[in-house]
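Structure first, then comments.
Only a single protein chain was left out; the remaining protein chains are all shown in position.
Note that the chains are named A, B, C, D and E in the order they appear, and that numbering of residues resets to 1 at the start of each chain.
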Amino acid sequence: MDVAISTLLSPIILFFVLGMGAALLRSQMTVPEAFAKGLAIYLMMAIGLKGGVEMSKNPLTLEIGLVLLAGIVLSFVIPAISFVLLRLTSKLDRTDAAATAAHYGSISIVTFVAATEAVRLSGLDSSGHLVAVAALMETPAIITALVLAGRAGRSEDPVAGSERGELMREVLLNASVVVLVGALIIGWIAGEEGTAPISPFFTGLFQGVLCLFLLDMGLSAGRGLRQGWRQLDAATVGFGLYMPLISAALAAGICYVLGMGVGDTALLITLSASASYIAVPAAMRLALPKARPSVYLTLSLGVTFPFNVTLGIPIYIYLARLLNG
Amino acid sequence: MDVAISTLLSPIILFFVLGMGAALLRSQMTVPEAFAKGLAIYLMMAIGLKGGVEMSKNPLTLEIGLVLLAGIVLSFVIPAISFVLLRLTSKLDRTDAAATAAHYGSISIVTFVAATEAVRLSGLDSSGHLVAVAALMETPAIITALVLAGRAGRSEDPVAGSERGELMREVLLNASVVVLVGALIIGWIAGEEGTAPISPFFTGLFQGVLCLFLLDMGLSAGRGLRQGWRQLDAATVGFGLYMPLISAALAAGICYVLGMGVGDTALLITLSASASYIAVPAAMRLALPKARPSVYLTLSLGVTFPFNVTLGIPIYIYLARLLNG
Amino acid sequence: MDVAISTLLSPIILFFVLGMGAALLRSQMTVPEAFAKGLAIYLMMAIGLKGGVEMSKNPLTLEIGLVLLAGIVLSFVIPAISFVLLRLTSKLDRTDAAATAAHYGSISIVTFVAATEAVRLSGLDSSGHLVAVAALMETPAIITALVLAGRAGRSEDPVAGSERGELMREVLLNASVVVLVGALIIGWIAGEEGTAPISPFFTGLFQGVLCLFLLDMGLSAGRGLRQGWRQLDAATVGFGLYMPLISAALAAGICYVLGMGVGDTALLITLSASASYIAVPAAMRLALPKARPSVYLTLSLGVTFPFNVTLGIPIYIYLARLLNG
Amino acid sequence: MHDRKRIELIIERMAYKRACRVLETSGVTGYTVLPALAGYGGGNRWQRDTDMSASRDMVMIICIADEARTTASLESLEDLLGDHIGVVSVSDVEVLRPERF
Amino acid sequence: MHDRKRIELIIERMAYKRACRVLETSGVTGYTVLPALAGYGGGNRWQRDTDMSASRDMVMIICIADEARTTASLESLEDLLGDHIGVVSVSDVEVLRPERF
Partner (left out) sequence: MHDRKRIELIIERMAYKRACRVLETSGVTGYTVLPALAGYGGGNRWQRDTDMSASRDMVMIICIADEARTTASLESLEDLLGDHIGVVSVSDVEVLRPERF
């Protein structure tokens, strides 16, 4: 319990709250996009390397393979559930619902990182291949969403041909996938020793940079909420709060079946419960131009992200503890 | 004395001189705005946290309250003096004089940081709540300036209504106030222990980042001077050099009355003597659009800032020593 | 040999390969220009300081003077050779050939830094004044190129007058020269002790930042190659691969005559073999607007840089070892 | 193709939101704001990346609107411009999908 | 001076390369893309620096072309715009060096 408190009072979270507060009070302050994007690349390199180094320490087992598979499956399945729930409960049309669903099937790296810190703080340990899981869960959701939107097969699409290829590249080779997977492999090749000279940068500064980044996330979330809340009916907002819990339950089940450790369980739950707000919105703009960012982005960035980072993560860790209790 | 020398020969100052020299020689080099703004946010987070942590160590006393109050009073009063002096000595019209006065009532965080380093170098110690003073001194000057410009009460102003609110938000919630105060509170809540994991980033790198930032400040100051000096008559330039000393004297008196320590005295003097070149110019653009940035910005950034960072700070420390001699 | 391998498998190179691979696979990922430019300034400050501190440890000797001179001579001569070879072998016209030649006479700081790391890894040590050599080699090549292009003396040039001065400033005071030389002098003045407080930033993080920067370099190189290869005939591509070796041989001879140490030899060879892709392309745009960036930039960034960073450096170190047998 | 007006307003970056509010209240269906890099006027040059306060930065607001809304916007803009810099120019354009403006 | 057309297309940043390909296949000799900073449309505002996904960012594509190519471009653009936002406006301009367009 008091771990939950101490997590909530960690500078990382407090800076997020600061940013969100400033934005809601309509401060004009911004972190320049170019700088924030740079920090995002740094963070993904850092966790990729960390994961890779840890993976290099012990052999690849079948169990790891199963966890990776579980991640992919979750990323494919969750959007379907999300889509159905949205169509039943909210006023969103087919396209908006599909686009939104894609966000919940994919993941939020920052939420994942915050969870990793919280897990460490709780004295639990997690394994490096969860980073690989994160990378793998980024994109399958998008394919599901395209199918749900009935867009996948469209051929009268004027710009189809080359565009489909372009879309696939955008989706499969987006920055976070490239950097995460790349850094993971590099960390794996170089190992503990090979990465020693760069660890002051990638390990020592990690949490500090995270504070700066979460300040910006808070500003974005607050602004997104302030500018976009009119677009969201109660049902949609509700979805942004209960869907993470549904995904969490689903993931928890799978983790239980696979008999994963507490830390890893907490992280896979978090990944499933988290919603994308960088890779997927960008992809949706290409894949489903008619879907409204003011809906899916507001929901994922303004509602679900704050929920996960503050209340969600402690809940997911608690849940993971219960399972292995 | 040789402390003054060693301060002047510290890399921080030398990089400032390098930047200023390059700009005056009309080098085209620039530090990208987005990157510099990012560093500025980092610096403000770092000093906010530092101040907060230090404040968390000992209780809030009445004496602290008085120092905060002193800062606010100085920020309100200095612009009035500046305005009168400018109107008497220079050719600046009412609006330009008021806008310029606002800059001298407000503060320069970078000057403050440079002074903190110099104070430490001189083997003196200062207390964390000076950071709070810095934050509090940012804005009152702007209100004084509006009154002086006879603008405060204007109502025939076409865009008045909503605009006044907008202006107040811009002024009270500008980036530096938000980040300084926010980080201060966070440092205060988290304390020494809570901020330990982020201190490699915020403490370890501080002086290095400062070098990079001051290189950029040097470039800005040099360019400002080169492009804007034509706009300044001798009297105005003179003001940029003697006004800091007047403010310093004023602050020195107050510090003496409050019986503050040498380090704190040096810092409050520096704050009073420093002139804003980020927050206030931006606010003036909204509040007094007719005032000329080529006047107030050139003066504060091109004349007063270089003076303070090189000669000013050693003088202020010396002055502080005298008082507590 | 296995040093070569371990160099090739160092994270720095692997991140370069990652970036180049992503770009060739047409990933849309980019590192924001403003952020990358910021990192570039950091890197130049860091190596400048490092070189200056090392130089401050032992007196300036005639031998150092001769090495500096050798660098300048190489930078003047190499473009002439390049120009002749290009005109004989490739289809490039006079202007394109001259512009390209300038790139090979000048240097690539990143290649130099990568070489410094590799030299250290090989257990060799190098001296600080090589940084000064690097700075001095940046610009002479441009003058040679202007002469070769028969542009130097042009006077019917409509915008001549002021423009020549502008061009000279652009060339002599470009960012890398200013920062390198400036930081070198600052490091030299401040010395080991004076730079201690900033070394966590400039020394501790150096290799990590280099990884991030080389990821971006890889992206740029890959994109340059993908977009520009059509512009290059086989002869030109060939030039991008054999010219570094010719320059290397030339430099090797001079180092032998001057009896330089293994490490320094390897570095001077690398400098001569490396080609500029920041300072010179920018200058060429002003000096020879008719020359095609799609030719010279593709060649230097897309062909020669990858060659040097991967195969070149190990070869140059090997060569340096041979000379000092 | 259908005739519309293109309003181009160059104004201080710090104040562009004021102009935007003016346009919105004049009922235009939309506008786009572009950042400027440098400029010259009244004998002074400014340039981005050389002044962190960005107090001299300008932006360009572009708004495609029909005759009526254009006139309305220009009138309300004139008040605003009493205070601010603002370089306003209007030109004739032809547009696709006229219903959007 | 010679008469040409100036096509101005405001479109989602994420999708601008689609529009570029359309223009290239319509045979225009060139175009230039400018980034936008903020905007308003359909009752929603967007602003850069406040959303890392940049999914609402817009860009402005400017293309100087002759009558024929302009008509061609506009036709193929219309298809594309079925899907996308895209604010297209065309105006008359006079150019130097007409052979370039």
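Descriptive notes on the structure:
Everything that follows uses one rule, which is that contacts are C-beta pairs under 8 Å (C-beta built on N, C-alpha and C of every residue); 3 or more make two chains touch, one makes a residue touch a chain.
Keep in mind the model is a prediction, meaning the values are calculated, not measured.
Within the full complex, the chain left out of the display contacts the shown chains C, D, E.
Interface note for the absent chain: among C:L232, C:M260 or C:M284, the touching residue is C:M284. Within the whole complex, the absent chain has one touching residue among C:E63, C:E163 or C:D233, and that is C:E163.
Contact residues of chain D toward the unshown chain are 8, 10, 34-42, 45, 58, 60, 74, 77-78, 81, 87-91.
Although one chain is not displayed, its contacts with chain E can still be listed: residues 1, 4, 6, 16, 20, 23-24, 29-35, 59, 62, 64, 91-97, 100. Although one chain is not displayed, chain C still touches it through residues 30-33, 36-37, 40, 157-159, 162-163, 166, 216, 219-220, 223-224, 227-228, 231, 277-282, 284-286, 289-290, 293-294, 297, 301.
The rule is short, and it goes like this: only the chains that are shown with their structure count from here on.
Shared contact partners of chain A and chain D, listed by label: B, E. Any chain touching chain B that also touches chain E appears here: A, D. Between chain A and chain C, the least number of touching-chain steps is 1. Comparing the contact residues of chain A and chain B by number shows a mostly separate set, under half of all numbers used being common to the two copies. In this assembly, the C-alpha centroid of chain C lies 44 Å from the C-alpha centroid of chain D.
In whole angstrom, the spacing between the mean C-alpha positions of chain B and chain C is 40.
Among the residues of chain E, those touching two or more other chains are numbered 45. Counting partner chains per residue, chain C has residues 32-35, 38, 204-205 touching two or more of them.
Pairwise chain contacts present here: A-B, A-C, A-E, B-C, B-D, D-E [touch as defined].
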